[in-house]
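A quick write-up on the structure given underneath.
A protein chain is absent from this complex, but the other protein chains hold their places.
We call the chains A and B, going by the order they appear; numbering starts again at 1 in every chain.
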Amino acid sequence: MKINNRQLFWMIMMLEIGINLLISMTATILYAKQDAWISYILAGGAGLVITYIASKLSSRYPRQTLIEYSVTILGKWGGKLIVIPFILQWFWVISLILRDEFLFIRLSVLYKTPAWVVIGTMLGVVIYTVYHGGIEAIGRVSELWGPILMIILALTFALTINNLNWPMLLPVYADTGPGPIMQGALAPVSLLGESVLLMMLFPFVEHPGKGTRKAVLLGVALSSVMLLFGVLWVIMTFGPAVSGRLQFPFFEMVKLVYLMEFIQNMDIFVMAVWLVCIFVKLSIYMFITSYGVAQWTGKTGSWKKISLIVAAVSFILTMLVIILNPPAGLLLKGVWITYVLPVNMIGIPLFLWLVSAVKANFHTDIRR
Amino acid sequence: MFRKISSVFLALSLILTGCWDRQELNDQAIVLGWGMDLMENGEYLATANLVLPLVSKSGGQESGGQSSTSGFMTESAFGKNNRDAEQNMQRKLSRVLFPGHRRNIFIGEKLAEKGVFSIMDEYGRSPMVRPRSNIFVVKGGTAQEAMSIAYQLEANPAIAVQKIQEKSGAPISRSLLDFFIMANGTGCGVMPALSIETPEVNTDKKTPEDSPPQTTLSLYGAAVFNEKLKLAGYLNYDEFWVRLWITNRLAFRNFTTIINSIDADKPGGAAADALSGATRGKTVSINVDTFKSQITPVMTGALPKFRILLEGKGFIEENNSPLNLSRPDNVQKVEARMNQYLEARIKKVLTKVQKDFKCDIFGFGDTIHHRHPYQWKKLAADWDTIFPDIDMDITVKLNLTGTGLTGQSLLPTRDGGEEK
Partner (left out) sequence: MEQQQTAKEHNEPERLYPDLAFNVERMELEFLGCSDIMYRNCSIDGTNRATLIYVDGMCDTHAVDEFVLQPLLEHFRRSTKVNEGREAELKEVFIPTLQIRIVYDTKEVIQAVLRGETVIFTEGNAFAMVASLIKMEKRSIEEATSEKVVRGPRDAFMETLRTNTSLLRRRIRSSKLKLESMTLGSITETDIVIGYMEGIVKESLIKEVRARLQKIQIDGVIHSSNIEEYIEDNVFSPFPQIQNTERPDVAVSSLLEGKVIIITDNTPFVLIVPMTYWSGLQAVDDYTDRFMYATFVRWIRYTFVHTSLLLPSLYVALTTYHLQVVPTPLVVSIAFAREGVPLPAVFEALIMEFIFEGLREAGIRLPQQVGPAVSIAGALVIGQAVVAAGIISTPMVIIVSLTGIASFAFPLYNLGAAYRMLRFPLLIAAGILGFYGIVLFLIMLSVHMVTLKPFGIPYMAPYAPLSMENLNDVLVRAPKYKMRRLMPWLTNGKTERFPKRTK
């Protein structure tokens, strides 16, 4: 069960683009208005920093996952305790993605299909992949679909180019200022920062090392460039006011494709590759959750059985989220940005890195 | 084994209970057009233009024949808003209304005068409908009147108006979206306007096969909405292109001006004469297909001013004046004359909008916002009171690149022309 650097690159890429295209844009444009693109550049930079820290940390323990090396760094109790936020985050993020996917599907294609069918079928495909193929299958599927995603996105950008009205981007900076721009950047950075899950994937790479780090950073960089294009296109098509009010501005923009009367409504094809992105993201999370829980409980060998439990739990959680229906803004802002971003994406990796670096220095000092 | 049984079970349960969203084509009434009118008692009257698929089948054995003459029907219902009316309309329909192809929305003049604020939300909210739609105001009539008229060239009048709109030189099929964007900008809005027109001259049908012109739908121009989204007035077919040119959206347009034979020798002579609406004199027509506009706000003084530079590229299509167009200086004369004519024409429209409608449909406010964002913060609040008094300096620069297939006319030289 090994993946190579190129597969990791596509995995990170699809993971970052999928949900970001859907949910982060509106939140960003609401704050940063026509300067949302600056927010995205900032977010891309911040995402790269977060990824760099996480990959640097993992490079110190190339044969271990986060669950394992946290124990190595902090000892048995500390190590087991410090990864609890991650395990909670993973469970939570699976149900959140599934819910967002369901909401989008319900709004755009299937209006009456019950929630359990939409979620259950998706979860079924995910669990089939994780159980049957593991991380290797996920890597190869991303490699298979990644270029297709790129082609379709490029085609979308090319076909909507005549809808663009670049003065919509003006005035730069004057209306917003640093505060709103930073605030706008929070949503995309919190989603770009999801690349920290590479701490779980690192030991599955064939030759973990500098190449791996490069692949991951490149994945984050390229996906933030794609997102930057996306947000530029959205603002130039709708203007900041309208796009801030649309729930899924990117997909509305795709609906505007119009060429020779016949080529229109590409949205369904964009939705197809988007679904593949969501699938890749869900499978990666499903895999690392099962594997992480298995390692955490000390039964690494039985991760496949645990993945079935994880699937069942996330199904129930998702249905709960759908039934209780908390507002999407609360979930993204209230939990994700206030807790997950500072704790899981920045705090813990940085802390672990520092402790491990200090420890290493200490050891070399003693040896001297 | 467990896996196989469970997957079979899941698949079976899906198949047996499935198809929640399935909606056969035969069970859907495809809506191509949607009209809203305001009645005297404050209720809305919705009219739907539906595809009538039965026509071709009853027409004869030929399956899929194109012989359908009127492939549409209209249905109407009262309601409190769009959805309510749709609900009420469903009572009369054997098929489910399907709004996914509702690309043309008609608004009655009365409703437009009272304001479209109350009904337009649905056009952006409903997930079924597409953002790329046309929205029309029916000048001097109700939406239902306009939608009931059969159109001869197309099977469906809704498709007909959409195609007419495409031929007007305006951006194709995005008036609804542009209305939303504009309403969020300076607060005003513009929609294309339709009118029902009777033939200019009535000709009797002498035999049943005759086909004299009939009453039909036509594009009137543009309807201007003020910031309360109420109808402020109309720009007719000869005026609405001004806004498109200034906002950089015009795709093509023919212009015709009058060049008197006297003027041939002194370019820039009696331009006013050409604008007087006189039908005398000799006409020149040009076809312009490349438009460019540059608005420069001048922020000196208490009130902002605007320098508007409009450029265009085209060629001469018709020349009834005695000018010999094989001579470049004569082409320049036409250019100069045309510039004058257009400047005056545009000035007139601008004044009309400024003084009569008092709403900034040209995006001048947005230009200040884009170029001078900090000054705009002071101006934004009462832009609608400032706008009517703003000075505009209009320059039109046409560049005629050709004279068609002939230089000099094929006809012999006429009065006032050059001898050689």
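Methods note: contacts are C-beta pairs under 8 Å (C-beta built on N, C-alpha and C of every residue); 3 or more make two chains touch, one makes a residue touch a chain.
Values in this document were obtained by computation on a predicted structure and should not be read as measured data.
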| item | value |
| --- | --- |
| Omitted-chain contact residue, chosen from A:155, A:241 or A:271 | A:271 |
| Contact with the hidden chain (one of B:73, B:93 or B:128) | B:128 |
| Which residue of A:140, A:304 or A:333 touches the chain not shown here | A:140 |
| Among B:6, B:23, B:198 or B:395, residue touching the chain not depicted | B:23 |
| Of A:129, A:156, A:318 or A:344, the residue in touch with the unshown chain | A:129 |
| Subunit A, residues in touch with the chain not shown (by the definition above) | 4, 6-7, 105, 109-110, 113, 117-118, 121-122, 125, 128-129, 132-133, 136-137, 139-141, 143-145, 261-262, 264-265, 267-268, 271-272, 275-276, 279 |
| Residues from subunit B at the interface with the omitted partner, ascending | 14-15, 18-19, 21-26, 28, 30, 32, 51, 53-57, 61, 63-64, 68, 71, 98, 100-101, 103, 128-130, 155-156, 159 |
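The rule is simple: only the chains that are shown with their structure count from here on.
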| item | value |
| --- | --- |
| Subunit A - residues contacting subunit B, complex | 107-114, 117, 120-121, 124, 163, 167, 170-171, 174-175, 238-239, 241-242, 252, 255-256, 258, 264-265 |
| Subunit A contact footprint on subunit B (complex, rising order) | 10, 14, 18, 20-21, 127, 130-132, 172-174, 177, 180-181, 184-185, 366-367, 369-371, 373-374, 376 |
